[in-house]
Structures are given as structure tokens and as C-alpha cells.
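For reference, the structure is listed below as C-alpha cells.
Up next is subunit A:
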Amino acid sequence: MKYLYYPGCSLKSTGRPYDESLRAVFAALGIELTELDDWNCCGATAYASIDENQAFGLAARNLAIAEAAVTDGPPTIVAPCSACFLVLTKTQRYFEDYDHVRDGVTRELAAAGLTYRGHVKVRHPLDILIHDVGLPAIAKLVQHQMKGLHVASYYGCQVVRPFATFDDPLYPTSMDAIMRSLGAETVDWPLKTRCCGGSLSGTIKEAGLRLNQHLLVEALRKGSDLVVTCCPLCQFNLECFQKQINKNYDERISLPIMYFTQLMGLAFGIPEKELGIRRLFIDPLPVIGALKGGVPAHV
Partner candidate 1 sequence: MIGFLSTKHRNKNGSPSSGRIKKVVRRVKYESELDLGFGETIAERAYGQKLLSCIQCGTCSATCPLSYYMDFTPRRVIAMVREGFREEALNSFTIWLCASCYSCTVQCPRQIHITDVMYTLKREAIAREMFPRRYPIPILARGFFDIVHRNGRNSEGRLLLYLYLRTNILKIFQNTRLGLHLLRRGRMSVRQEKIHRKEDLRSILGAVSPTREEPRS
Partner candidate 2 sequence: MDIQQTSDSSGTWQPKIIAFFCNWCTYTAADLAGVSRMKHDSHFRIIRVMCSGRVDPQFVIDAFARGADGVLIGGCHPGDCHYMEGNYKALRRFHLLSRMLMSMGIEQDRFRLEWISASEGEKVRTVINDMVRRIRALGPLRLPAGLAELDGELKTREEEILHV
């Protein structure tokens, strides 16, 4: 299996562990990722608030590059960051659905000597893992069963809404399924797609922190040992503001928040360095079981 890989800005900074673990896990599964040449920012949510046409143009440049890069069959971009996944999918979708978007984008690209014909498929790693790789293949690679580990899968919003077709927009299950195939027990909690507030934690702290407090408290209330997520911003919000949440709302939360690919990596027996475990604020290894030579103690 070969795919184009669009890491996006976050995976180059706050989301680095995601980038590292994803590459490691996909490699282990024999999936070849080629980073998209000279990709640019997808525009995220903020850009569209200023100038939507530019936002589409910005995102479309990546699609155009992808289309040019692949000659055999329809090019597929793997976009792990929720915001990137959403924006690229949205651009692709609106390019198909609305003439004025198509015309605008085509004109803008032409100015840079680029063309886009609308053939690119934008997909999320979860989609790839469930539908292309398949759970059996994943289970086969598991060396360390995550037995007795209670995992809450947190999807956040933009992966499953509104364009994703690979899972339910309000009660998705794909990540849970993957976690179970690692031997872990999944926590059925109602907030798995409830928004973490995105950039609000930086702008309107009160609102942003509350949302994350709710998520963390409910995850704990449902007996989670740790939370896995598939979005850099969610991971950042949930993990990095725990101190402030504890301070502001008199909580005593210390819940490891890691990328689902990191836990997969650990289960596959990939050395934690390659998975960016040490880059996390809250070390998940204690709850997983102190890793001795990569083997959880309680296994």
C-alpha cells in the first residue's frame, strides 16, 4: 500500500509525536508514505474566517501537487490532522459541488501554473487502518496485548464531521475497534466527539478550559486509564492544560493523553523513542505498565 502523506503544520510542532508514531506504525504495517512535496498550510479554520476564496486556493495547491505527483490511479492523500483532513476534504467536496468554487480555484491555481482536475482522494489514517489494512492485520502485529487497559477513544469533531463517510459523525467506533484489536478494553463514553474548543483555549480560556475539563472528568468517571486521540489540537488541549484546569476548577486530574498511533506502536513493540512517548507531558507508561524492554510488566 502506497499513499501520499500530508503531515500539516501541527505535526511539525506540537503534534510531532503523532507524526513520528504514525510513520513508525504505518511502516510496521508495510504501508509506504511519501510526504507531499513542498506542501503548504491547509488554511485551517481561521483562514476561512478572513477570506474563503483564498482558503480554498491555499488548500487546493496541495491537491494539485498531489494530482501531479501520482500518475497511476487516483492519488490518495493521508491527512492525520483533523483540521487538515477536514479542510482538504471540504475543498475537494466544494470543488465538485459548486461551480464558483471550481472556477475560482482553477483560476487561482492557473496563476501559479498549476492545474487541478478533482481526482484526489483525501483520507484519514483511521479510514486506512480499518478499510485498507483491516483489524486482523493489525491484531497480527500485536506483541504486547494491552490487557486490562481501559482506553477512552477521543475522536474530536472534525475527523468525523461533516464530510467523513468512514464512520458515524456522532458516535464513531473505528478507533475503539482498533484499540480492542490491541487487546485493550474500550470505554463507552458519550463525549467521544464533543469539541475540545480548538483554539479557544488560547483565545477565550474560560470556555476552552471548561470544555476540556468536562472531557477529562467524564473520561475518568467512566474509568479510563488513558485517552487516545487522533487530532493534534485535541491532544494538545487535553494534555497541556491539565495543570491550569486543576488550578482553575480545583480538580486533581492527571490523565495520560496519547495518540492512538503511539499506543499501537507500543503494542507492536516499537521502541518508545520512535513513538515520541517522551514528548508527552504526562507519561502514559506507568498506567500501561512500566515497559521493560518494551514488555508491559503486567503482561
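Heads up, the rule we're going with is that a contact is a pair of C-beta atoms (placed from the backbone, for glycine too) under 8 Å apart; a residue touches a chain by one contact, two chains touch by 3 or more; residues count from 1.
Basis for inclusion: all candidates are chains of the complex that A comes from, given by their letters.
Note that the structure is predicted; figures quoted are calculated from it, not measured.
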Selected neighbour of subunit A [touch, this complex] from 1 or 2: 1
Subunit A to candidate 1 touching residues, read off their complex: 9-10, 12-17, 38-41, 43-54, 57-58, 60-61, 86, 94, 97-98, 100, 104, 107-114, 157-158, 161-162, 169-170, 193-195, 197-200, 202-204, 206-207, 210-211, 240, 278-281
